[in-house]
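First the structure, in the form of structure tokens, and then the observations on it.
The other protein chains are all here in position, but one chain of the complex has been omitted.
Right, chain A next:
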Amino acid sequence: MLFNSVEFLFLFLPITLVLFHFLRVRISSQSALYLLICSSLFFYAWWQPIYLLLLGSSILVNFCIANAIYRYRKSWLTILGVCLNLAAIGYYKYSVFFVNNLALLYGSNWQIEQILLPLAISFFTFQQIAYLIDVQRHQVIEPSFSNYVLFVCFFPQLIAGPIVHHSEMMPQFRQGLQISSRHFAVGFSIFCIGLFKKTVLADGIAVYANPVFLQAEQGVALDFFTAWGGALAYTFQLYFDFSGYSDMAIGLALLFGIALPLNFNSPYKALNIVDFWRRWHITLSRFLRDYLYISLGGNRFGFIRRYSNLFITMLLGGLWHGAGWNFLIWGALHGSYLVINHGFTHIRQQYLPFINDGWFAPIAWTITFVAVVVGWVFFRAESLDGALLILSAMTGANGISLPAGLVAQLDFLSPLLQWLNVKPYLGGGMLFVETWVWITILLLLSVLLPNVLQLFYTQLPEQTRKGVTVAHSAIQWRPSLTWAAIISLLLIIALSTLGRVSEFLYFNF
């Protein structure tokens, strides 16, 4: 079930909310938690009921292994648990990729049938691996099975995160759920903002990204502006899609009195790649740092090991997103970016003191943003050839063209257009203008406007703000008439897009 579907918005959510609050007030917090578990399992089963068995058995097995680790304190149990999780995800997500590549390597015709990827497997597997490792590392355990089930399958975060940590969730379940009208007002407002970001902004710009990538896959030689238009459109589609989903998850959880961690902190405002990864998919970065990078040795064995660990972490982070060479390349690219970034920071501190933050900031922002856009081309393209075709067009290798109608309107720029050897082409003027208007608006929104954390900073629970630093914003949400009007308007516009339900991009990972 999608958050932006009629079934969810007008049936599932209202019914669950009403029953939840009825049970919490009239019976007990525990009964309300049971309801949340049932509704979360129903929410998951809506997609493919059969995979409920996979989710259920994964929860059961991990719960038992965690208890065994806690009781017997044997590291082989942790290894067994992690291996079982990796085997499950390996089978469902990576087996086809590995078999196909092995077949290619050995020139054989081995083939296995394409397996339907269980929804959210990457998310619930990683959450549970983290739990097993922490039981081993810190000797913490959750004795209540129901709390554990809810920790894994709580529906607002089950499908596409944020990847929650047991230390953030279990105490909330144990304390009983304290819900006030503030939770409701803030949660609902954040949900509306997220819904607007997904349905209006992300889906709105998607129509300008998808055809460009499709053309590239078909081998069409793209021109400079078309390639950049497609790459930038996808850059904003992905951000507003995923951050919209995360906002909706945070808002929904608050409606049930539960605080989820922040997942996005205006990543496109980042001035370097290290900063970008502190702002983009924060809970995944945290997981990769705590359970992969640190496990590999982190920065404890000199800079070469540190950089290799960083690179390997990002490479595997890329593979986490999908079984394909493009994801590996994307991960490797970001691993390299991080290595270069750390290296440059070191050199700058030692030898380049004249670089001043003031004048360097726009340059740093541009370099970071372009590097991220280049990475997204690999992330989005279906094949390596498609990605390379777009990137080559982005360098101007296929020349620069503009719609003839636009060239006619830009007569006053004709010397410049001639100097740049800009060629006119027939038709497509409206599409060109719309693409770039969308890109400009979304760029301004992502760079100039405060994010949800900044807007609701004083209203959000501590768990959501934890570990994230944000600049103070002059624009602050208040429970006022003006904000009620603004949020209502966003919701109405978002609701008006329901006729064209589209999936969230991160459901694929």
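Definition applied: contacts are C-beta pairs under 8 Å (C-beta built on N, C-alpha and C of every residue); 3 or more make two chains touch, one makes a residue touch a chain; residues count from 1.
Assume contacts and distances are computed from a predicted model.
Student: Not counting the visible chains, the remaining one has a UniProt entry; which protein name from "D-alanyl-lipoteichoic acid biosynthesis protein DltD", "Pyridoxamine 5'-phosphate oxidase family protein", "PTS system mannose-specific IIC component" or "Multisubunit potassium/proton antiporter, PhaG subunit (TC 2.A.63.1.1)" does it give?
Tutor: Going by UniProt, the chain not displayed is called "D-alanyl-lipoteichoic acid biosynthesis protein DltD".
Student: Determine which one of A:N299, A:S336 or A:T497 touches the chain that has been left out.
Tutor: A:T497
Student: Considering the complete complex, identify which of A:S75, A:N109 or A:S181 is in touch with the unshown chain.
Tutor: Reading the full complex, the residue touching the unseen chain is A:S181.
Student: Which residue among A:L426, A:L448 or A:A474 touches the omitted chain?
Tutor: Touches the omitted chain: A:L426.
Student: What is the set of chain A residues that contact the non-displayed chain in the whole complex?
Tutor: 6, 180-182, 184-185, 188, 199-200, 404-405, 408, 426-427, 479-481, 483-485, 487-489, 491-493, 495-500
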